[in-house]
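Every protein chain but one is kept in place in this view of the complex.
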Amino acid sequence: MSQDLYTNIAIFVLSLLVGFEVISKIPATLHTPMMSGANAIHGVVVVGAILIALEAQSLLFYVIAFCAAVLGAINVAGGYVVTDRMLTMFSKPKAQNNADNDKGGK
Amino acid sequence: MSQDLYTNIAIFVLSLLVGFEVISKIPATLHTPMMSGANAIHGVVVVGAILIALEAQSLLFYVIAFCAAVLGAINVAGGYVVTDRMLTMFSKPKAQNNADNDKGGK
Amino acid sequence: MTPLMSIVSLVYLVSAACYVVGLHMMRTPKTARNGNRLSAVGMVLAVIMTFLVAINKNSATLTGWLLMLVGVVLGVGYGVIKARTVKMTDMPQLVSLFNAVGGGAAAAIGMFDYLSATNGSYLQYSFSIPVVLDLIIGAVTFSGSLIATGKLAGKISGKPISFPGAKLLNAIIVLVMVAAVVLMIGFRTNSWSLVLALVASLVFGILMTIPIGGADMPVVVSLLNAFTGLAVAMAGFVIDNQVLIIAGALVGAAGTILTLQMAAAMNRSVANIIAGGFGTGDSGDSSVADDVPVNVKETSADDIGVQLAYANNVMIVPGYGLAAAQAQHEVAELATLLIEHGINVNYAIHPVAGRMPGHMNVLLAEVNVPYDEMKQLEEANSMFENTDVSLVIGANDVTNPAARKKGTAITGMPILDVDKSKSIVVIKRSMSTGYAGIQNELFSDDKASMFFADAKKGLQEIIASSKEYLDQ
Partner (left out) sequence: MTPLMSIVSLVYLVSAACYVVGLHMMRTPKTARNGNRLSAVGMVLAVIMTFLVAINKNSATLTGWLLMLVGVVLGVGYGVIKARTVKMTDMPQLVSLFNAVGGGAAAAIGMFDYLSATNGSYLQYSFSIPVVLDLIIGAVTFSGSLIATGKLAGKISGKPISFPGAKLLNAIIVLVMVAAVVLMIGFRTNSWSLVLALVASLVFGILMTIPIGGADMPVVVSLLNAFTGLAVAMAGFVIDNQVLIIAGALVGAAGTILTLQMAAAMNRSVANIIAGGFGTGDSGDSSVADDVPVNVKETSADDIGVQLAYANNVMIVPGYGLAAAQAQHEVAELATLLIEHGINVNYAIHPVAGRMPGHMNVLLAEVNVPYDEMKQLEEANSMFENTDVSLVIGANDVTNPAARKKGTAITGMPILDVDKSKSIVVIKRSMSTGYAGIQNELFSDDKASMFFADAKKGLQEIIASSKEYLDQ
């Protein structure tokens, strides 16, 4: 086993452990945004797409690299934006300004 | 920066992250056993003690290595055993077999 | 390592830490949004570093640079616009779509590197194994997630689709996949092996997802999300890039735990969900309704109006029907009306009400219901005793006392104890069952009365009648 491969394996294993631990009991309400947030994180694949694009030298490879770039970019950009939108729903202050009316008038 | 150093730093950072995440809200009752369990884990220092002992070639180094071996071994062996003893207190089944007596007799 | 690579590697670590801390912060609503932003900051850092590497390496052709930049810009543009404009209720299918493209990108990287190495020689295991895993997992999530998207969007029937010979076909596809893997790992490189693996994986993704009912899709999407993470980590091995490995493994593991929790919240096992065939109904079709049992009381909008107008504490219990009828605006209108007249209104939110986790929160937040009026299960249950009227709108399973008995489809699921409240009004279109396909005794409770109507129309009538009595 090369030193490089071992490093990668060690990093992989430790990251798996971090991933297992970072999720503790989450309220069901947050399941969807959390899934969406994790989805955005694997948008990091765009980094890989950028790197391979620079190796491409012929049509087939240009096409594959272009696809990877587009798909990866959609994942990462869309992922973060849609998660953020979902989460606005949780940070919203009392928008109904008449919700706190005092009792009476009935 | 050498590749080795970077690998070590990456592993260090990821392990810190695992450590931060692995402790979530713990009941106060478990604070002491958990601390003791963590204490046992850093007993891994005995591994380091073993490794340096094999490099020693002169009196001073023999002394230091011997101290490291003794101290590290105390930490690791004592740490696990005392933690285990603390934890027996939580796994104990109802030892008072009259604790569940039905009401009456008063 | 060169100084540049040292810096890049260290910044990659920082960005990895951002993802972790970001995810951690998403555990509670208060910090969730900032958590997602922190994670995004980490991502921007990673991308900047990657560009530095690319510029420094300077190996690319002009075409390569152009295509890459155009691709990224197009992708970002499309992603952002879609994410900005999608309706709240369509978000789950969009997440699924984003997951599909992520899997696709990972598969593309695998293809690229396998083809680059294709010169008829044997591959090293340290390369061939991750490349094959990357390809297969990426392709499976790509097609699987697309099917899930279609089902969630209603473009593909939400019903579990099965056909004669499905099992046989499945077995054949799995065999083909195994053969392709063996060809790629054990034999000389060959682009046809790649094509075989790719096609088999795409078909497998489809076959895996179509037999699953639409209502189970959120769990499936979550599972595929974890898969994509793993595919990305494998891509990281292939191109020897550590931020891909870290982020991919992180999502792979976190996504797995999340999937288990989602399934648990629905009182199902992941295996049971993947086996498929559950959740047939979605009860969209009210023609399957049983006859109304004799012991069920019917009521009218007028009567409900009176009840509400003279109540002190009203609890609204929303369910899937509210979402199906898109009646959230009417609910908010009714609540505002009641609150203006000094009536306490709260919402009892069951964690799995609706068809996706947080479905009810999403719907109600869309119409600006304050967060603190949405009572989660336990808190709601402690409030029913003091509730004068519980207004059950299109909810069924989440109120079904059958959960407290043994041997029913929902046994053991925690439910909203609506039956503790003084009076119960149920709005639904018929007596037909909900997701779990079982009858609900609550409806024949002495204190319960049924108002058979579409949630939207029914609520409009109730608003009208409430107004009358409130303004008297």
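A few comments on the model shown:
Which chain is which? They are A, B and C, in the order written, and residues in each are numbered from 1.
Operating definition for what follows: a residue touches a chain if its C-beta (ideal position, glycine included) is under 8 Å from a C-beta of that chain, and two chains touch if they have at least 3 such contacts.
Everything numeric here is computed off the predicted structure, so don't read it as measured data.
By the touch rule given at the top, the unshown chain touches A, B in the complete complex.
The set of chain A residues touching the chain not shown comprises 1-3, 6, 9-10, 13-14, 17, 20-21. Taking the whole complex into account, chain B touches the unshown chain at residues 1-2, 4-5, 7-8, 11-13, 15-20, 22-57, 60-62, 64-92, 94-96, 98-99, 101-106.
As a convention for this text, only the chains that are shown with their structure count from here on.
Any chain that touches chain B and also touches chain C is listed here: A.
Farthest chain from chain C (centres taken as the mean of C-alpha atoms): B.
Mean C-alpha positions place chain A and chain B at a centre distance of 35 Å.
In chain B, the residues that reach two or more other chains under the touch definition are 3, 10, 14, 17, 21.
Touching of two or more other chains is recorded for residues 16, 20, 24, 242, 246 of chain C.
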